[in-house]
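Shown here is a partial selection of chains from the complex, left in place.
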């Protein structure tokens, strides 16, 4: 019998190699800080990024994409209508879309915007523990039972509830990345701590999730977990050559571009929780 | 008799060394993704970039520049008036301006915007085959005779027609970069395939065209070809040290900064078609 880890490695390789072969078109409506690294992450994985956010273009363009990534990092009120319109067009065209609720709890304006986006049926939501907890508290939970320490147990419960309530996959980034569809929960244990010292790595892994979901839309749970793990494996390989955050960033993109099957099979570390 | 290739190498070196000596001021109204790499490309070539796009500033600022680069990559309706105003000010002040019609065919809004910009007398238009064909079809050609395969012969004819109709230079990037003024056609055969895996390299070479045209405005045809070739030579030198797209990007900028006369003379590969 094939063990769980071997199966995940094989699935991860299928997702990466499918992305390279199919070069899915991924529309990103994202923040100003991360556009460059997100586009280069998608290119290095074999996908085709399109940073296009004009209200006038979404009706023409969005129906032709393979997946959409929405990220609220530098949100202002004039960007929100395009995010909502694109999410709506993607959903109606049957294209998966992924939400990155950056700093969801930073203001009531941002939290409200994220909640409006969640109602537009994302296929996947990926955030850190605080972001997922903020969304959970505002949309699903009560103020009781989730204290301010935001430990991983809290995040798992919040993620499961959020996933179940919205019929989507929820991923929580951390030392162990958590992925759940509300019932199943897996932990992806790839990556290096120094990623947190590089801006936009979280945004970029969300874009990679969009690419993997684009090539395997009926297995969004698996595609989310493998994207987190493959990005983490690329970071692990890069760390061997890195002398600090900026060289890690460079080697990460190089590594994602060059990642081979045996490395993916041997390094991917995903297990049920 | 000096052969064609030697002549082009010498012209390319003149353009690069003039850019270093004169440090032309290049205003860029461009997309959010490419601003960083475009600015660093211009700086590494010796030019002085100014990313300035406010309607309130263009009347004061644009008359003092040496060339303008307009790129519609992340176009929205609120940016278009500044692009048109800047193009108009540049043209009236006798300063060359260069258009990068990114994804011209992605939407009717974008195509219409590009056509409006084309009417404002760009000195050079640089795009890939699909972009040049989209502009040609909408502004010059009919829907007959250009099929969806967009091969290079189609692009050459479209580029020539577009150049002739608008009295400008048209450049088509590809494995061989094509440059035409409507009558003459040259092919520049420098560069490496991996450039396509780095976002904003097309945008950046358009900015370099603006710099070279700024220092030799009466030879815009030649300056366009040499800019494409010099950028390609820098990429070739960089490829010797690159381990993937991100290190290629870094070495490309380093290489453009350090490019010496003998390398330019021996590597520039431009010939009549």
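For reference, chains read A and B in written order, and residue numbers begin at 1 within each chain.
Definition applied: a residue touches a chain if its C-beta (ideal position, glycine included) is under 8 Å from a C-beta of that chain, and two chains touch if they have at least 3 such contacts.
Predicted, not measured: the structure shown is a model, and the values here were computed from it.
Colleague: Total copies in the full assembly, please; the file places 2 of them.
Modeller: The entire assembly in this structure file is built from 3 identical chains.
Convention: only the chains that are shown with their structure count from here on.
Colleague: Which whole number of Å gives the spacing of the CA centres of chain A and chain B?
Modeller: Once rounded, the distance between the two centres reads 34 Å.
Colleague: Could you list, by residue number, the parts of chain A that touch chain B in their complex?
Modeller: 32, 35-36, 39-40, 43-44, 49-57, 60-61, 78, 249-258
Colleague: Could you please specify the touching residues of chain B with respect to chain A in the complex?
Modeller: Counting only chain B, the residues touching chain A are 31-33, 36-37, 73-78, 103, 106-110, 196-200, 242-247, 249-250.
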